[in-house]
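Of the protein chains in this complex, all but one are displayed in their positions.
Up next, subunit A:
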Amino acid sequence: MTTTSPPGAAAQPTRVPEPRPRPSDPEPAQSAARRALLRAIGRSLLTFLGTLVTVVVIWWGAIVLLDLSSYVAKSPLDVVQFLFTEPDAAENRAVVMDALGITLNHAFIGFVTGLVAAVVGAVLFVLFRPVEQTLMPVAMLLRSVPLIAMAPVIIMIFGRGVATVAVIGGIVVVFPALVNVVAGLKAAPPALHDVVEVYGGSSWAMVRKVSIPAAMPSLFASIRISVPGAITGALLAEWLATGDGLGGTINRAASQVQFDLLWAGVVVVTLAALALYALAQVVENLVLAQLGMLRPGR
């Protein structure tokens, strides 16, 4: 026994000692938390709109300033025309949205695969140090070898179906999530571990009662950053292996000089990524607020 734990600390063993927003006014703490939450959601939406405006400004600005050929560089108006106002718009929309559906499905597969692998891996790493020492280099390897170089091997082993989509998407997602979650699991102060130890808890109980709750903010941060990663992975798998979805469509459109379709595809997948990122942020704020972990400064 190295540390003496004050009895007060044992009262809330599952809570992480994140400084909770302390209401300075007589209002109940709950309403202050709700306001913080609404502010956070509002901020997410503002970020979303801000990004949207920035992207459109850069897009249009680049075309104007660089005087790009209008045959190749389509403007936002061209994309709107392609998707909504020209006679074939309904057909064009169907092509793009079908492909987007496939891509989102692929992204979801990669997202789940990568995140599950990251969480399981992180828990194993924390429970058994040797596992971390053995497997972390493998994770590093996955990170440092370009996926495009590995793709032919992955395709040879896993074929050109869902398995390859899961593997390629999973590889894109797993590393940042793994590092984040491992750091989160280790973030709990040692004093809390001591409490569990004093009460005779196993190392699994330690992970369950202390490390996992402490890792919630990092887990949700991982989910948020994994969303665009999963979409990248899906596009990559489609380009290299399956040939369907937006990844296949965009590359074929480029080689067949269907630049309207190409730009519409890029726009739609970018919008989807931004929207899903914003959604992940809102969910993150909701859950963390529920857990009392929402930092008012964020």
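Criterion: a residue touches a chain if its C-beta (ideal position, glycine included) is under 8 Å from a C-beta of that chain, and two chains touch if they have at least 3 such contacts; residues count from 1.
Criterion: contacts and distances are computed from a predicted model.
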{"item": "Choices \"Thiamine pyrimidine synthase\", \"Hydrogenase expression protein HypE\", \"NADP oxidoreductase\" or \"L-serine dehydratase\" - which one is the UniProt name of the chain not shown", "value": "\"Thiamine pyrimidine synthase\""}
{"item": "Option from A:L46, A:V64 or A:M97 whose C-beta touches the chain left out", "value": "A:V64"}
{"item": "Of A:V53, A:M97, A:V257 or A:A275, the one touching the omitted chain in the full complex", "value": "A:V257"}
{"item": "On subunit A, residues whose C-beta touches the chain left out of the figure", "value": "60, 63-67, 69-72, 75, 152, 155-156, 159-160, 239-243, 248, 251-252, 254-259"}
